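My structure is below; once you've seen it, I'll send some questions.
Excluded from the complex is one protein chain; the other protein chains are retained at their positions.
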Amino acid sequence: MLRHLLFRGLRALLTVALVVTFAFVVLRLSADPALIILGPEASPEMIAAFRKSWGLDEPIWVQYVDYFRAILRGELGRSMRDGRPAIELVAERIPATLALTLPALALKLGVGVPAGIWASLHRGTVIDRAVMAMAVAGFTVPSFVLGLVLVLIFSVRLGWLPSGGQDTWVHAVLPIVTMGVGGAAALARFTRSAMLEVLGQPYIRTASAKGVPWARVIRDHALPNAAIPTVTIVGFMVGTLIAGAVVVESVFSWPGVGRLLVVAVANRDLAVVQCILLLVAATMVCSNLLVDFLYGFLDPRLRQGARAGAH
Amino acid sequence: MSEPLLRVDDVARHYTMRRGLFGRPTEVRAVDGVSFSIGRGETLGIVGESGSGKSTTGRVVLGLEDPDRGSVAFDGAALPPIGTPAWRGLRARMQMIFQDPLGALDRRLPIATQVREPLDIHGLGEPTARDARVVDLLDRVGLSADHGRRFPHELSGGQRQRAVLARALATAPDFLVCDEPISALDVSIQAQVVNLLTDLQAELGLAMLFVSHDLRVVRQVSRRVAVMYLGRIVEEGDADDLFAAPAHPYTRALVSAAPTPGRRMVDRVVLQGDPPDPADRPSGCSFHPRCPVAASRCRIEDPALVELGGGRRAACLFAAPGADAPSRKVA
Partner (left out) sequence: MADVSLAPPRRALLARLRPPRLPIAVALALAWVVAMVLIAIFADRIAPHGYTTLDLKNRLAGPGNPVHWLGTDELGRDVLSRLVASIRVSLAIAFGATVISAVVGTTLGFLAAHFRGAVEQAVLMLADFQASMPFLIMALSVLAFFGNSLPLLIGLMGLYGWERYARIARGLAVSAGAQGYAAAVRQLGATPARVYGRHILPNIASTLIVSATLVFPEVILMESGLSFLGLGVQPPMTSLGNMVGWGREYLTRAPWILLAPSITIVLTTLAVSILGDGLRDRLDPTLR
């Protein structure tokens, strides 16, 4: 078990290193940052000073090492617009994003998983078809369209809910719903497949034939086995929370990390973009590790295998 | 004596295997020091159980795998490295027939196209003349032009194997390796394909290496036979002689187990113990755990392949052609 986790941990670190390298390569391959930030009218002295302060005149591998060291120290640069450290800017926006993404995640799990299970237990009936139709709708409607349509209906026509800003908790309702629906649809679809696959296994039939009440069969046999692949998907969703927030925060003018990213990209504010990129990588890696860890508990085969192998 | 077409000299091939995820790697010696030669137009049969290394021998001899030790010489020259243009060119002279004809054929293409492919690859003959040659080849293996238009899944097992044969013969090779070519076929079809092989061999002067676990077939097709056990040849000699009077205890067991029509099974030697596992070879003579005549020496000494006269070789301390099995076993 420990060896397995160690291996996974190494892979996670490798992924983060890859992301950092990716950021570095892209950063340096792109046009000269000095010219971008300072603009075409900048004097040669200004450019030279800028390059020096950013270390852009060193050989490339020195820059790479410096870059890595800086990241490890937590120095992720300053925003090119107002000079504040990028980390600060990002950190202060995280609560706003969490205020949306966590309830949305709860929504995805709370609606998507039961819907998928329900559909799988009533396969082929109207219920199943209805759930699947809604799932398909959730998959094909992009979040910005959904958000705008919801605003159109609930805000403009009905006037029930506000359309933007962050003043009261009511303002959070539409963004959370928008974020949650797509994920709920995907989860419903996935959970249904996982359950169907498990229900088709011989051991389910055996349990039922033994006289175990159907509800017990579902609870004790089907659900735990279907949970295993579902955990992977949920882990993936957790890892990509920020990505989902990007569009929704833009639609609802919600001052979170996602919106910050869009603005930073538009302004070519490289330090902020890089900081958010690393944050996303870290989130993703952590959630993958957590999933692997959970797997070790959930899947007895993994527990056995490790124990049998380690002598 | 002219130079043999194929000379195999102390060839060995091993694989490294891990037992489980955390186990130590073990070396599996699939082929462990095999030597023989095949003359032009001659057929050598190789018999053995699964795990004996006979299929691997066939692949190494053909140059599809590199031996880890020893050498293979074809027509006097060493085999070129795998994947080089020289190696690819040599394919026109040596070919293989597989156990599963359906797997060896591309299910999307009609038979005639696939039989024609070696001609296209090696650029043999004028493009316009190639189709005529394909018809000729199909005819020779007993298939019609109509069969050529069909897809592999539309033919029977026997017809598919004939198609594979036609494809293998397209470049008029000197040497053919047949790896269990009839095991996957119905018994009634097996005889037809075997007859076809012997006819073609006589007609075309093909040298063949015929690998199988079925003694009767091997006996019919080959003039000489080698018996393999756990990667080594334990007995070799003229086919009829060897089966009439086997020298090695293992061969004796094999022969006695093969039913002959019209004769009741007598003196059936039943082998004890598990089938051989190349990852776990016994010490000394590798056959001793199952051998009915094993002595305590056999646990220590590893017998070499020794000439017994009359073209026969055997690797056993008690080898004697036609000897009866002593009934007592020295513990």
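Letters are used for the chains, namely A and B, taken in the order the chains are written, and counting of residues starts over at 1 for each.
Basically, a residue touches a chain if its C-beta (ideal position, glycine included) is under 8 Å from a C-beta of that chain, and two chains touch if they have at least 3 such contacts.
All of these numbers come straight from a predicted model, not from anything done at the bench.
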Item checked: Of B:155, B:230, B:291 or B:314, the one touching the omitted chain in the full complex -> B:155
Notebook entry, point to check: Footprint of the hidden chain on subunit B, which residues?
Noted result: 62, 64, 83, 88-92, 95-96, 98, 100, 103-108, 117-118, 121-122, 150, 154-156, 158-159, 164, 167, 189, 192
Item checked: subunit A residues that touch the omitted chain in the full complex -> 14-15, 18-19, 22-23, 26-27, 29-31, 136, 139-145, 148-149, 151-152, 156, 163, 193, 236, 239-240, 242-243, 246-247, 250-251, 261-262, 264-266, 268-270, 273-274, 276-277, 280-281, 284, 288
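By our rule, only the chains that are shown with their structure count from here on.
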Next item on the list: Compute the distance, rounded to whole Å, between the mean C-alpha positions of subunit A and subunit B.
Entry: 57
